[in-house]
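Every protein chain except one is present and positioned as in the full complex.
Moving on to chain A:
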Amino acid sequence: MTHIAATASSSTQPAEALLTTLAKGFVNRLVIIIPYLWLLFFFLVPFIIVFKISLSQTAISMPPYTPVLDFKDGVAGFFAGFRALNFDNYTWLTQDALYFNAYVTSLIIAGISTILTLIVGYPIAYGMARAPATIRPTLLMLVILPFWTSFLIRVYAWIGILKPEGLLNQVLLATGLISQPLVILNTYTAIFIGIVYSYLPFMVLPLYSSLEKMDYSLIEAAQDLGCPPTGAFWKITFPLSLPGVVAGCLLVFIPAVGEFVIPDLLGGSQTLMIGKTLWNEFFSNRDWPVSSAVAVILLLVLTIPIMFFQQAQAKAQEQGR
């Protein structure tokens, strides 16, 4: 606040200084209020509505659900509405094994894909961090660039590669490695490939930024003292890159659980993931209350990793300052 005092003393007119302070206070408040209100209205309120509608029943009308908890009948009506709330949609979710399987499958697929992405991404990030400083910005640019091309297009590109008569099978057949085309498209393998491919930059970037900061003389010291390279990696490099590992894994895992495009286009109709289930429930069955209930449970499942992510972000922000 030193600058306000300075302004006040230089202008010699207290009224003007007061005006500046007031203006500053107003601007300050506006800077906070505008994005705050926007996010409240378009991010938080919608979740409350999702929760509300998950407690209503399907109806053949537009919108296709019975009204719950509105103020049409005044405050008394609002409270009366509490008694009318029903948890049928949630009971339904627990009774039909389909939903439970979809949640579990999604978590497992996301978990395996995250580990695969880490295994693929780590050597790339490590190689980049150890590259000559002059070419590092170019390498970084090359990792970010695919991120700018459409997600849908990148997933679509894999259909042509993985199809039974696709490019991968053509190459493998031509080289004589296989005699029968492999069935990859419309299996879980295709989903793994799709997720690893699409989310690779999200893994590489945080890994790179923590590996780049590392002091490599530590490894030289370890090796001088007789530590084998793999030992040095697990004892020094990996622990030091752990913040990057955690950030990268969260950035891949959380969106992957609710992924829709990849399981839908690469996984075919046989594979089961919760994002796809929600989509079908909404667009094919037109059951808004059940899809809301699916969303609420998905959100609850993801609350813990999302909170971890938010904390990691906040911490990174603190350190940046």
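By our rule, a contact is a pair of C-beta atoms (placed from the backbone, for glycine too) under 8 Å apart; a residue touches a chain by one contact, two chains touch by 3 or more; residues count from 1.
The working rule: contacts and distances are computed from a predicted model.
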Query raised in the report: The chain that is not shown, which UniProt protein name from "Cytochrome C", "Dihydroorotase", "Putrescine ABC transporter permease PotI" or "Deoxyribose-phosphate aldolase" does it carry?
Result: "Putrescine ABC transporter permease PotI"
Query raised in the report: Among the options A:R130, A:K213 or A:R286, which residue touches the chain absent from this view?
Result: A:R130
Query raised in the report: In the full complex, which of A:M214, A:V246 or A:L299 touches the chain missing from this view?
Result: A:L299
Query raised in the report: Taking the full complex into account, what residues of chain A touch the chain not shown?
Result: 2-3, 6-7, 10-11, 20, 23-24, 27-28, 31-32, 34-36, 38-47, 49-50, 53, 63, 120-121, 123-124, 126-128, 130-133, 139, 141-143, 145-146, 148-154, 156-161, 163, 165-167, 170, 197, 200-201, 204, 216, 250-251, 254-255, 257-261, 265, 275, 278-279, 282-283, 288, 291-292, 295, 298-299, 302, 305-306, 309-310, 313-314, 317, 320-321
